[in-house]
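Notes follow once the structure below has been shown.
The complex appears here minus one protein chain, its other protein chains still in place.
Note that the chains take the letters A and B in the order they are written out, and that residue 1 is the start of every chain.
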Amino acid sequence: MGGQDAGPVPQAGHDFALWEKRVDALMILGSQAGHFTVDGLRRALEDMGEDAFETMTYYERWIAAINQNLIEAGVYSIEELGRKMEEVQARATTYGEAAGG
Amino acid sequence: MAERVRIRSMMPPGHVRAPAYLRGKTGVIERPLGIFANPEKLAYRLPAEKRPLYRVRFTMAELWGDAAERPADTLDAEIYAHWLEPLED
Partner (left out) sequence: MPHDHPEHHHEGMSPSGHPYRADDDTALSYWQAMEIAVRELLIEKGETSAEAVQRQIDAMDSRSPANGAAVIARAWADPAFKARLLDNAGDASREMGFDIGPMHLIAVENTPAVHNVIVCTLCSCYPRNLLGLPPDWYKSRAYRSRTVREPRAVLSEFGLDLPDDVTLRVHDSTADMRYIVLPAQPPGTDGWPEDRLAALVTRDSMIGTGLPKAPA
């Protein structure tokens, strides 16, 4: 990435959504608990490939990296994640409702 | 550690903290930063030995040649010792 051509720097910003702040918090808490290092997260981010940078937002990439590391650390299994995501998606159609707050 | 160093030009796959645009480029040690756990091990959940870390300063002329905006401008980056080749003056 460093040194490559790219267009103008986008100046528009956004306020962080609650779900983004929660991803950030999970990153800190998981790291403090010793489940992963920032290097493990960066490795997972890089392994997603260049496409992920175009198709996913910043915190979408981070929750994917956190999940990858937690599964590798054995904190929960792929099956447990799959069942829980199914359950969450069946709860409601908006984030606020599905998260229960 | 020599004052002048070249960043190793190897391109192994995997997670490293030496950016590709600095590989093979020559700079000078700006300051030593101490020892830090090797990120190339930490990234793979492996026991990580401590490695010396340095700040290395490059000129924009060295990095980008004629394309440099202003050749005497500089770029500093943190590079682990195992990515540095000492150079004779």
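Things to note:
Please note the rule applied: contacts are C-beta pairs under 8 Å (C-beta built on N, C-alpha and C of every residue); 3 or more make two chains touch, one makes a residue touch a chain.
None of the values given here were measured: they were computed from a predicted structure.
For subunit A, the residues touching the absent chain in the complete assembly are 1-19, 21-26, 28-30, 33, 35, 42, 45, 53, 56-60, 63-64, 66-67, 70, 75-76, 80-81, 84-85, 87-89, 92-101.
Interface with the hidden chain, as seen from subunit B, comprises residues 17-19, 21, 33, 36, 39, 53, 55, 63-64, 67, 69-70, 72-80.
In this text, only the chains that are shown with their structure count from here on.
Distance between chain centres (mean CA atoms), subunit A to subunit B: 29 Å.
Those residues of subunit B lying in contact with subunit A across their complex are 14-15, 19-21, 39, 42-45, 63-64. Listed in rising order, the residues of subunit A touching subunit B in the complex are 2-3, 36-37, 39-40, 42-43, 46, 72-73.
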